[in-house]
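Left out: one protein chain. Kept in place: all the others.
This part shows chain A:
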Amino acid sequence: MNHQPTHRSGITRRTVLRGMGAALAIPWLEAMQTQTLHADLAKDVDAPVRMAVLFAPNGTRADLWTPQGEGTEFKLSPTLQPLEDFKQQLLIPTNLWNQASRSGDGHYVKTSGFLTCTTINKTLGIDLNANGTSMDQVAAQSVGRQTPLPSLELGIDPVSVGVDRNVGYTRVYGAHIAWNSPTSPLAREVNPRLVYERLYRAGQPQSKTADQDKLLLDRVLDDARQLDRQLGAEDRHRLKEYLQSVRSIEQRVQRATDDTATRWTARSSFDSVPKPPAKLPDDHQEHVRLMLDMIALAFQTDTTRVSTFMFGNAVSGKNFSFLDGVTSGHHDVSHHENKEEKLKQYAIISRWHVEQYAYLLTRLASMPEGDSTVLANSMILFGSGLRDGNGHDPHNLPLVLAGQAGGRLETGKHLTFSQDTPLANLYAAMLTAFGCSVDRFADSTGPLPGTLA
């Protein structure tokens, strides 16, 4: 590969796309990282739309969530107060519910079903099935091939140990909101350093060893095909998961060698976010913020356009005594029994989650993109699968969306819908804004009115 730069300046993404035949000769990443290039990108109006979902376990302080007032005239509630700076970028829907997650148990169905809007199978493992693909994955599957990673799944706690015989669900359900298919929950990365390295590597052209990589991946895929003939139907399904998994590497290798395909280029350098420390932080807030930085980095560079993040697994007993006024674990105080002592703590924890969400919004808002920002080109949903932790109730879910998805969403509004409007209607609106042509999603009856621009 020729490493002599052929252009010193003036490369826009569109020139790149037009000159695709010659593109291979240019060391893209280096070129894209120059200041000149940033200036040119600034004129780019074709910024992609990104979507992230931040999931909080254990519900929220129900009486301190809903804003006062309606439409554009509204006042943020105490829990949402940390979002004051972003008021014009918010869309807060009230009265949405996830009907499919009503029965089952208090937490697992409300976690795995949060983005699928389906009822998951009750099982300790056999026939594990969410009975639907999650909303984020529907989005990822529509644009995933345009970026090095189709989507990015992040969390803080590894999957909880064991099965919950108490209620009859495997804890796998409590640790996944992203479902690639009804039977394939997506593994999450919990170590920010590893995420950083993954993003960074995914963004590199693998020109040096691509030929070798291709040869050996072909061998692996061939082994899988040989095997496929000897397997029963159920095993074949598992093998298919593996094939897909290997193919995603293959596609990346191909992207680096194939000069006819649409080549991906990083939209910004990877310098905007420092490399996280090798050691996993002990401090919960620091850990969360490092993970949110990774979403910001992934979106800014366009390494992926879809991401989900879990603050904790279902029934998380995370000890929040690092916050002033809190002495207990999250799940414990969410069962507040309307006792003042617990309600106070619950409110502090709920608000802390919103503060972290605000942190991500601040990061994204500080990343310019043309005349706009990455935040303005994104939609970032924060929510929980139940409203009040004391009641495990999937009615009137606590949800807030930020960002205009590149002008496709009308924000700065608090919208109260009729009681028990399907949560899937919000997802239908988000998918529409994302550019997916979906008529329906799960039990949706149509995109939420008043949300799409």
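What we mean here is this: a contact is a pair of C-beta atoms (placed from the backbone, for glycine too) under 8 Å apart; a residue touches a chain by one contact, two chains touch by 3 or more; residues count from 1.
Definition applied: contacts and distances are computed from a predicted model.
J.: Missing chain, UniProt name, options "Planctomycete cytochrome C", "Anti-sigma regulatory factor", "Phosphoribosylformylglycinamidine synthase subunit PurQ" or "Cell division protein FtsX": which is it?
T.: Checked against "Planctomycete cytochrome C", "Anti-sigma regulatory factor", "Phosphoribosylformylglycinamidine synthase subunit PurQ" or "Cell division protein FtsX": the hidden chain maps to "Planctomycete cytochrome C".
J.: In the complete assembly, which of A:Leu115, A:Leu128, A:Met291 or A:Ala347 touches the absent chain?
T.: From the options A:Leu115, A:Leu128, A:Met291 or A:Ala347, the contact with the absent chain belongs to A:Leu128.
J.: Using the document's definition of touch, tell me which of A:Thr79, A:Thr373 or A:Asn390 contacts the absent chain.
T.: A:Asn390
J.: For a quick check of understanding: of A:Asp63, A:Glu84, A:Glu241 or A:Asp371, which residue touches the chain that isn't displayed?
T.: Within the whole complex, the residue contacting the unshown chain is A:Glu241.
J.: I'm checking contacts with the chain that's been left out. Which of A:Val163, A:Ile348 or A:Val438 qualifies?
T.: Per the contact definition at the top, the residue touching the missing chain is A:Val163.
J.: Please output the residues of chain A touching the missing chain, sorted low to high.
T.: Missing-chain contacts on chain A: residues 105-106, 121-122, 124-129, 131, 149-150, 153, 157-163, 165-168, 170-172, 175, 180, 182-191, 194, 198, 211-212, 215-217, 219-220, 222-224, 227, 230-235, 237-239, 241-242, 244-246, 248-249, 317-319, 321, 327-329, 332, 335-337, 339, 341-342, 390-392.
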